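A short worksheet on the structure shown next.
Only one protein chain is missing; all other protein chains are in place.
Should a chain be cited, it is by its letter among A, B and C, assigned in written order, with residues numbered from 1 in that chain.
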Amino acid sequence: MFDGRPAVVKDTSMNTQVKIAGVTFKNPVTVASGTFGSGMEYGDFIDLSKLGAVTTKGVAPIPWVGNPTPRVTEVYGGMLNAIGLQNPGIDVFCERDIPFLKGFDTKIIVNVCGRTEDEYVEVVERLADEPVDMLEINVSCPNVKEGAIAFGQNAKALESITSRIKAVAKQPVIMKLSPNVTDITEMARAAESAGADGLSLINTITGMKIDINRRTFALANKTGGLSGPAIRPVAVRMVYQVAQTVKIPIIGMGGITCAEDALEFILAGATMVAVGAMNFVEPDTTLRVISGIEDYMKRTGTEDIGELIGAVR
Amino acid sequence: MFDGRPAVVKDTSMNTQVKIAGVTFKNPVTVASGTFGSGMEYGDFIDLSKLGAVTTKGVAPIPWVGNPTPRVTEVYGGMLNAIGLQNPGIDVFCERDIPFLKGFDTKIIVNVCGRTEDEYVEVVERLADEPVDMLEINVSCPNVKEGAIAFGQNAKALESITSRIKAVAKQPVIMKLSPNVTDITEMARAAESAGADGLSLINTITGMKIDINRRTFALANKTGGLSGPAIRPVAVRMVYQVAQTVKIPIIGMGGITCAEDALEFILAGATMVAVGAMNFVEPDTTLRVISGIEDYMKRTGTEDIGELIGAVR
Amino acid sequence: MKKKVQAKVILQRKISDNIYDLRISTELAREAHAGQFIGVYTNDRSKLLPRPISICEVDGDRLRLVYRVTGSNTGTEVLSQLTPGDSVPIIGILGNGYDVDDLVTNYRHPVLMGGGIGIPPMLQLAKELEERSPYPEPYLNTILGYRNSDLFLAEEFKDLSVVHIATEDGSVETKGNVLDVMDAKIGTGLGECDLILACGPMPMLRAIAKYSREKGIKAYVSLEERMACGVGACLGCVVKTRETDPHSHVNNARICTEGPVFDVDALDI
Partner (left out) sequence: MKKKVQAKVILQRKISDNIYDLRISTELAREAHAGQFIGVYTNDRSKLLPRPISICEVDGDRLRLVYRVTGSNTGTEVLSQLTPGDSVPIIGILGNGYDVDDLVTNYRHPVLMGGGIGIPPMLQLAKELEERSPYPEPYLNTILGYRNSDLFLAEEFKDLSVVHIATEDGSVETKGNVLDVMDAKIGTGLGECDLILACGPMPMLRAIAKYSREKGIKAYVSLEERMACGVGACLGCVVKTRETDPHSHVNNARICTEGPVFDVDALDI
């Protein structure tokens, strides 16, 4: 009945930097797209310069109005959302959000969405000369009728869009995968073979809530994306499976609430992790994750976070 | 800011009976296979005769030893299991479990597993002359290497096994589907077209937990099936999607904790519901679900539970 | 500055059927104004999101929240079990409230309208308007709409304004809704109304929007929508607007951030 915890050891000069496709992040912690705006709204709560990166809400070529409300609802240990990728369009994004983020000492990962391959390509081209560090391509949003998840649920379509984006992208390209598939490794392989520099997973799992008193769907869109701690075991499993399958780095996410959760993803093979819905619950989750990872490294005598990545096999 | 709850109305003589493939259940509530043994273990806690049916743990042609331990672990709002379908084999089951269940005024749904089509067929044939009311075919267990989920993730394989089972089965055949697929409706259609009398969904979602202190998997099997309230939105969504796709009845399950949860499934299109992991948490969950459904029917002036099935579209 | 903090429960009592009156002490109180709200978290870890609850009254470092328990096994039910001394996590102060100086300066006959659980935020509004009112006598009219004779907060409004009551079942004063009171009492001070300030269910607010446009009366309404973040990040809580919203660049404003108080003329409801 001993717990097998490693004894606490001396502090060492630790490295928490991680590198993905040539980009160095001061620590492995970012936010999940769509849960943090472009960071402005959380400025009161945390110093954005402490984050490894800020990942922005998905942006399309032109403003999108998104879905009707209700767009969000709570479920056991998580939430459903069907925002429908409302965004102000790439022009406003480049004029307003990027300059705002450049005011902080953090990397910028821009999440890109579109209805067609051309739309994705348009955004990626538009970002070519912008000071952003990395692109995350959302081919996995379950809440819009066209595009998005369709690419993320079909290996051929995913390969095709990845190749086209890679052909024009000036920044490293991370493909964000959907968990709503039979075999996540098939999708990961498709993205890798088409040249993706990394993978983000998981996006939300499609779910539904019914209001039994009103006898209607809790969300106007009927279905929504499930996120929060409820999905963590599915996310960890997929990160692990993908890490055993591809060589490109992974940004892991899905229900991270604390450093222990983040470490599960890292040990399973994620090079970075993203905090999503928990930003809504504890706006300083990211900071607690960062310091908690450092504590764990101290406690376990880990000098370089690289030693932890994929250490459980 | 009014909540729209229907006013409480007078008690009526209500009907809570449901019918699936000619079998009448006194109420729409059963237990999820594998969470209730064959009922013996819960006899201290509830009167089995109060249940619409008892669904038994999966049974194979010969005894299966199952997976190494740890086989279960807790996760946020649920649990992971990788029992690996340990079971005493069909002979013991027929000699011991069926006679035990015949002692109660409830229906018997026998969950069947196997490694090959032939094994499933063997169990189904063996049950032909047994006093069981219905068969539930588990083609969706994520925790065994051969068989099971392989059938549940491939429409062709599912069609084939369903046809073979239907050809020999003397009782109605319910195919239990896996949620670990890109398109649950494709699987549902495959089972329906091959003659399935009904569908059960969902089985567990494949997940993983890592013990960051021991740096190992929480389960010996590495992955396990996620169940409990955490998966409910996914289950409700799938039941709804399948109900819009096929005509055969559905037994809905996944994270049911109370009558409200069960009613979500029923309104989404389930004819029956099953309580799974929550039996471990509140052994009388089924009874609370049954009485809570009655209360809801009274409150909403529902005379026949049939009015509720699939009422939200 | 918005913060997430632990507030302390000072008092909680049930004041009507399913309606609770909760007093908490928190550093955030000093920044709270009429029309704003806070997000209240439960200590039940299966219910993670904050519940948006309006500021019903501010008193030094104390906030008063009046809220309805919406059903069994809800977050508000969990909150209703808080007792003095308990900690309750809150986030705030959220949203834009009323521009009370503008209202006091530019309107002579404001009518406050609260329907159901839309009544509580009107109390702090009445207080702030009265405090800054240049008039010797209470110059406010308040119309409160209830389902039945289970009134709550009505007495407290009487110290601040002339109170009119509508009940759906007609058990107290005017039978009907808040606008039925406007019609029925047009001969009284209500007839001079040049400003409507309202909070209540969407059908009521829609009716008020129509009414105010028809009569050419200025109206500010406080909206409600499902929220996740409460701080403007998730885009969950939008309302359709007539013009392109300067933040979103589409015809959607965030209720939690641009609202919850809106000029009805800006809204497409």
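Operating definition for what follows: a contact is a pair of C-beta atoms (placed from the backbone, for glycine too) under 8 Å apart; a residue touches a chain by one contact, two chains touch by 3 or more.
Here the structure is a predicted model, which means the values were calculated and not measured.
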Legend entry - Chains shown that the absent chain touches, full complex: A, B, C
Legend entry - Absent-chain contact - pick from B:S160, B:N213, B:T245 or B:S291: B:N213
Inset, instruction - Would you mind spotting which of B:W64, B:Y120 or B:Y240 touches the chain that isn't drawn? - result: B:W64
Inset, instruction - Could you tell which one of B:T73, B:N111, B:S140 or B:Q241 touches the chain left off the display? - result: B:T73
Legend entry - Footprint left on chain C by the chain that the document does not show: 44-47
Legend entry - Positions on chain B where the hidden chain makes contact: 34-37, 40-42, 44-45, 57, 63-66, 69-74, 76-79, 81, 83, 86, 88-89, 92, 213, 228-229, 277-284
Legend entry - Residue numbers in chain A that touch the chain omitted from display: 1-3, 5, 76-77, 229, 258, 260
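We adopt the following convention: only the chains that are shown with their structure count from here on.
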Legend entry - Chain at maximum distance from chain B, centres defined as averaged CA atoms: C
Inset, instruction - Averaged over CA atoms, how far is the centre of chain A from the centre of chain C? Could you give it in whole Å? - result: 36
Legend entry - chain B: positions in contact with at least two other chains: 3, 5, 77, 229, 260
Legend entry - Multi-chain contact residues (two or more partners), chain C: 46, 71
